[in-house]
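What follows is part of the complex, with its chains left where they were.
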């Protein structure tokens, strides 16, 4: 089983003695990772990467998709083993041969992908892997609940403890997984794109938590593609490219443009400054009237024009995803009519929707978008397969490989070959595959639910490029995003609150502040309702 | 590979006289009665220095047929098939006949290409059935635990029914599954006992072989009933012990070992006569063991218990 | 913040009904079965002695099915339980024939289960062989061992009475096996729901990657699951031997499918597709009551099978359908 930890930093013992109940006296260790290299099959993910982190410091890792950020974190977490290189805590070398060892060392992680047990409640998920303080390994449920409560307060967010997480909105699930990272008194917390599916509202709370932690000496390793937030909270920023560190900067010495430049290695016009590419067409493509599925969604009205990019803003749990699901028949609408291209449109199943050219790029790539064990190629062909009316139709591998190749090119998916299994791809590249598989169908209405979660600046710009391109060729796009800045690419933005559309803002007016304000208006009444 | 079996089985020390190679297709290594017969056969054969191999098709006809074909490949002189109804082994038997190999059946019935069979059916049930009717005085209730998919059981049950017919005995019948015969028998009996409380006339349980009978005994024990007589067939050690203890009224001891030996001795003749010889059913000598004649039985068959 | 867990507007009354039905569907069916039988057979079915009798019949299946539940909870499979039970019984009886004391013989029998469970676990975790193949293989090997020991012949004790007492003996009118079943059920429930190990098992079954990332030693937990399963299977085999005072090569085979049926039936009891001890017990009892009903009503053989099949499907189906209606 586990090889023993050779040297233990002084900090280590604190962590072990500390029970989930109270936090130990002194927190924080200094971390050094030296010359870490990692190779997967033929591909080199990390090439002699060295980083260091002082107690109470916030170090951000930035880099394009596939640069190696998560791999570095996963090595620190003991989820992967480095081929070479050393890890030192408080100057003492440690062998982290399993996630368990890492937790024993007082390292805490929120990984890029949601790692929850669907049928477990929030509390069970947060308690997972914690040692019992009682004899015979009896659960101390009171202590655990109390601790979870504390964490909730830290986050300034009452975490849903007693509902199976599978019934929670994605962002709620993230809160749980964030909470789990904080259950153990930790010396170092690594956060891999924690805010990817948060609105600024929730992000702000996280920042406050991070402040508290650093204040008590905890070091933070922070990964994000949201450059503004990185610049705001990080002390130092490490930029990675193709598996090696290309530069380390004090955050005050950078702005978004220069940082973007460092990451991508070239100029990328920032989204804010790009309005909608072309004006939207006049013809109504999809008109929705009184669409609803009580209790969660009610009386949704809107028109989607030909070649229009229509944004949807809203808070977590506001019903954006659910509305999207109704539009493609993933859930059956119980009220309302829809008209698509002048003909009545009633999507009872995603199959019917896709046949009519209405596609949904789902919110959670791993559970809803991909067959992780399958190749990029077969994932890219899935929507095409689903759109084929006759199941007896012949499937042509060569053709689908060709198309796969072109999509991989078009979306700059970083992979070795179309036959590579998608679970081997970096998070962002997985996301590109999900988008790509639907774009392949050349839909007439493309619905994107959080399409840029975990996508790097460069690729993000590319995706919006593609969206604009599609719109220009007449495709109507409906885009859900929690990153209100991104909604700047839209012609129009709908604001969703309490499961219904409460406002529609023209592109120019759709500033972050305006949208945020609209999302919150009368929030209190909402809550009581 | 699994070569270790090679020397462990075919005691190919060439003894005096002509040596044969015999292929035995078991029914299932867990089927006590047929195994006993095979054991006797093998012992004799090995004394003669014949080469014998056994295959356990684990109760699957398909595998049994496969095994027969394998033996044809091996060019054995005779094939012994067990319990499987001969007319369900046709594909195998045909292959054997084509290769001029006679098939000997233990309790599977004769058929084209199966010139000889030892009959484990009707005859074995005759005496027991008579005793049962006598004990009940031709009235009362009888629980029959049968197994229709097994040829021997089928014959035995028919024999019983013929004997019971015309008497005033009320018959309840249940089909016991195999495997699981013992537990099922216990449960059926428990329910039957619930419907036939003590004092509701003469009661008896009949099992088409010993396992169900013993299952019934277990049920009686659990219910603490001693007013029910139980009858079995085969005379397995467990059953004999139960007879001795008085838990089992009687079991028809089927002397399969004797018949196994007898057929082994006749094997050279059978081989000589070939597959097309005139079919013959050999009845298996049975001895109805009861509490009264137990000692006499032990004297006659010291090896049995 | 504003994620209100309770749906904003009150649910229609019917939805509540469906929810209840979804939750208690399987139990309701069991209840119906019992009521109907009590009406049809008041003086044979609805008697104290018959209740005891049914529980007694459930005991062994319950023990082995509970064991299986542990492997299923960790997301694995065990096809070797049948052969394990048989082997344990044969070994225990063989030892007693060699005048080993009853407790020792029983211990040895159960030990066999521990070993087989361990083997299963190691083949699955260390060799990384799929659980179905691994346990099927180990099970086959166990059968082989069984033949090597007893040569396929049933092993029956010379004077079994003392041994038989274990399943014949009663305390306060209730046979020991019932106590064993209940005792083990309580222990198993506590282990699964009130200990870190139990939670870890459920976590591993629910999402192995997540479990391992949160520091749970997945492989160790899996192995433990297999060991518990093997142990209880062996115990069942020994208890089975205490019923007839003998053991046979294939005695345990029937328990395989029966245990799976019970466990999966149980996964629909009160919960939505999660395996849990209480559910498994309900599954076992349902099957036992069904069989008892069959025997008492004296159905034709084919009715027996039709009946059992339908009970399985309806028992699970009611719940799932209701749950879906509740969601809709």
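Per-chain residue numbering starts at 1, and chain names A, B and C are given in the order in which the chains are listed.
Rule of thumb we're sticking to: a contact is a pair of C-beta atoms (placed from the backbone, for glycine too) under 8 Å apart; a residue touches a chain by one contact, two chains touch by 3 or more.
Treat the numbers as computed from the prediction; the structure is a model and nothing was measured.
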Self-check item: Whole-file subunit formula (labels as shown)
Solution: A x1, B x1, C x2
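In the analysis below, only the chains that are shown with their structure count from here on.
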Self-check item: Whole-Å gap between the CA centroids of chain A and chain B
Solution: 69
Quiz item: What whole-Å value do you get for the distance between chain A and chain C if each is reduced to the mean of its CA atoms?
Solution: 42
Quiz item: Cα centroid separation between chain B and chain C, in whole Å?
Solution: 33
Self-check item: Touching two or more other chains - residue numbers and ranges from chain A
Solution: none
Quiz item: On chain B, where are the residues touching two or more other chains?
Solution: none
Exercise. Over in the complex, which chain B residues touch chain C? Could you list them?
Key: 28-30, 32, 35, 172, 174-175, 177, 179-180, 182-183, 186-188, 190-192, 194-195, 211, 214-215, 218, 221-223, 236-238, 241
Practice problem: Give every residue of chain C touching chain A within the complex, in rising order. | Solution: 1-5, 7-9, 11, 194-197, 199-200, 202-203, 206-207, 209-217, 220, 274, 328
Quiz item: Where on chain C is chain B touching in the complex?
Solution: 44, 47, 49-50, 53, 56-57, 147, 152-154, 156, 158, 164, 167-168, 175, 240, 243-246, 248-251, 253-254, 291-292, 295-296, 298, 301
